[in-house]
Each structure stands twice: as C-alpha cells, then as structure tokens.
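Removed: one protein chain of the complex. Kept in place: all other protein chains.
Let's look at subunit A:
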Amino acid sequence: MKKVLSRLLASLSLAALPAAAYAADSLVDTTTLLRFSQDSRPGVAKSTLLPATVFLGLDADKLADGKLSAHVLGWGRADLADKSFNENQVDGSLTYGYLQYRFGAANAQARAGRFFVHEGILNEQVDGVSVRSDLPYGFGVSAFGGATVHNVRIPGTSSDGKGDGIFGGRVNYRYGGMFEIGLAGVYETVAPTMADPNLAGRFGSHRVIGADLWYSPFAKVALMARASINTETSRWAEQGYLLTVKPLKDLTVTGEFNDYQDRDLFYSSALFAAMPSMLSGNNLNQQSRTFGGSASYQLNPKFELTGDYKHYTREIGKADRLGAELRCTLSDLAVRTGAGYHYLRSSADFAVLPTLDASGSFHELRAWAMRDTKSYFASLDVIDYLFKREIDGKKNALELYGSLGYHLTPNLALSGDLSYGSNPQNTDELKGLIRLNYSMKLAGKGDTK
C-alpha cells in the first residue's frame, strides 16, 4: 500500500508536467553528459566505458491561481559500451517531484509528491505530504509524513534497511533578532531485520529527536547549535556548535565543536552501522570529537582569504588539519581564480594500512581558474595530494581537470572536459566528458541559480 502511495504521489507530480506549459514562470534545465574512459586497473577486466547520462529539471511556477508550482528533477543513464556503474545497462532515479502550494501569508506552504525535508536536525527524503507555517507570536510549525524512499538493497539481503513509513516535524520559536529554538523529531516504522552478524546490537529503526538553536545576543555574534538523541538507544547521537563573530564588516571568524557517538549516529544505516566492526573490530565504534575554527576576510571586492584549523579526536588517534585558501574574482565575475593549501597531520592509525611505519598525513595543493564570457567558458583545475608515506608505491595523487565550452545560444551550451590523473589506483588515468546544457527560463525576475 505504501509503495502504491509513493508511486501515486510521484506520478501525480509528473502528471503536472503538461501544466508547465501554462505556467507564467517556468525553468527547464537539462544536462546531458557523455563520459568516456577505459578501465585498465591491474586485476580488473579491461573495459571501455561510455555512459550517457541525462539530468532533467523543471520548475513551473505560478500555476492555477498563481500560488501553485511543480518541481521535478531526475536522471537517467544508458551505457553505450560496457557496463559502467552497476549491473544495470540502463538506470535512473527521480530525485524529487512534487507540487507545492504557497499560501498568501506566514510563509505557509504545502507539498505533495517526492521531496526533501530540511528542518532543524532532520534531513529526509519522503514520498508523501508536508506542511509548514509561521504562527503568531514568533512560533512556527512544520510536519511531514508518507512513505520512505527506498534505495539500493544491501547485497545479500532483501532490504535497504529502512522502514516503509515515516513522519515527523518541527516546532520553533523566534524572538525577533535575538534567538530561535527548534524542536524536531522523526519516526520511521520498524526497520527490517538484517541478517548480518556485524549489525547485531548496532542497527535498528530510524527514530530521532533533537533541538536546534540560533542565538545572537549582539548583531556581530551568533551561536548556532544542534543536538540529536537516538530514541532507540536513548543516547546522544550528535552535538554540534558553531560560534560566528564578525568583528569587522568583511571579517568572519568562526569556532566550532562537534561530538558524535558513532553507534547512536549510524544506528539506522545498514551500511554505516556495520562498518566499524568490519574495519577494525569495534575500535572506531566510540566517540568522535572535532573542534576548530576559521577566519574569512574579504580583502576587497576581488579577493577573499580564508584560514582554517580543525582538530580530530577518535579512540584510535588524533589528527590536525590546517590550511588557507585565496579566492579572486575579476572583471565582473568573468574571471575567477583560487589557490589553497592544507596539511593533514595524523597518526599512523588513520593510514590506509595502519602499520607501525605508516602515516595518514598528506599535503593538499590546489589551484584553479575559470573564465566565463558571453561566447565561451573555460576552466583549469589542478589538485595534488602529497603523501608523507607512499601509498601503494605512490608518493602523490595528481589530477589535472580542464574544461572548454561554448554558448551556442543564450540557453544552450556545449562543453568538453578532459582530466588526467596519476594516483595510487591508476598510473595514468585519462577521462573525457562531453556536456550539453540547455537551460530555458520563461519568467520575469528572479535568480535561477
């Protein structure tokens, strides 16, 4: 019944497509990618990969009385040579497809179909309905319910580890310009039984409650926090805190602290719940903590400099990452460049193969540039990872990525990408891609990013 319901709702939203022709505002965006590469890894049968993938997006606004809109995004792939990604020669997915009605006040809206929910601590994909509205005196409420969107089954089982039904919501309170607090929860029907000994005692239903906070005692200071509790294990799953300070108009300084309880956070993921015991006999199945900070300074309208630092603490070891990035925007956005450096210093326990003389440390260097004119666009991206200790006999992983394209019409662009890589997986890795993008907007004003 739930599967029927989910398919019906998705079909309903697709059935709305013809209505797009009557929409006052609409945006059609398609991207067709033809990739080509050869897989010649040692020990793997040599194959020629030529997958063609089409992404199709549609936003039709101002339907019916002007408050109804339809939104669809999906992709399909056909392998024109050997199988590229999985056992299917042809594959596809509906990312979202829903009808939305925006009421005339209070940011109230209702959705029906397949959609994403981002409310406080919640991030879900649902086939169903949702409603939200601001309420008087600073309150707000949102709710959703329907069928879960099932994914690929875990090999060797008949399930993806999800229950069939899901509902949840969030209530929040805002006090003008000073703080907002939200309480949210999600309840998924009973997770299927998974016959995997690695999951014993570490996997179950997806049921979480939590809170989010935004507190700004002064205009230049804001504290944001989110914390969730796994009601199945009755323990904290995640806590995250972000302090943002803007001492100067163009300077943003942040400090963050995150705490995760792996078992409680991964509890409803059939893939992640089994991973710690598979990898290292429960060594990873404990607390993870990170803290750090960053500073972004807009030197002038053209340059932005960012520095960041993060410290990682796990049961098996500690690590630090620090680095900086400079971004430059010239000629009214026509030219953009950037360069960055980061260093990860980690103990041997984080190495690919954690032996006594191994290291998980590496340097990351990246530089990129792009130019976008009315007629053509081009970009070059160089990224190199320099490992402190060799990985599979390689001291670094280099990738050069170039792209050149032409605006055939204001709505149609044709581009080609070529990338070269030399890394522990492949001595020489050459990949190519042809991209055709068509983006047509029938509207008055508004951004189409």
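Going forward, contacts are C-beta pairs under 8 Å (C-beta built on N, C-alpha and C of every residue); 3 or more make two chains touch, one makes a residue touch a chain; residues count from 1.
Everything below uses one rule, namely that contacts and distances are computed from a predicted model.
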Chain left out of the displayed complex - its UniProt protein name, from "Branched-chain amino acid ABC transporter permease", "Multicomponent Na+:H+ antiporter subunit A", "Extracellular solute-binding protein" or "Cytochrome c": "Cytochrome c"
Residue touching the undisplayed chain, where the options are A:Leu50, A:Ala110, A:Met224 or A:Leu322: A:Met224
Omitted-chain contact residue, chosen from A:Ala45, A:Val90, A:Ala105 or A:Leu356: A:Ala105
Identified contact with the non-displayed chain, of A:Leu50, A:Ile316 or A:Leu412: A:Ile316
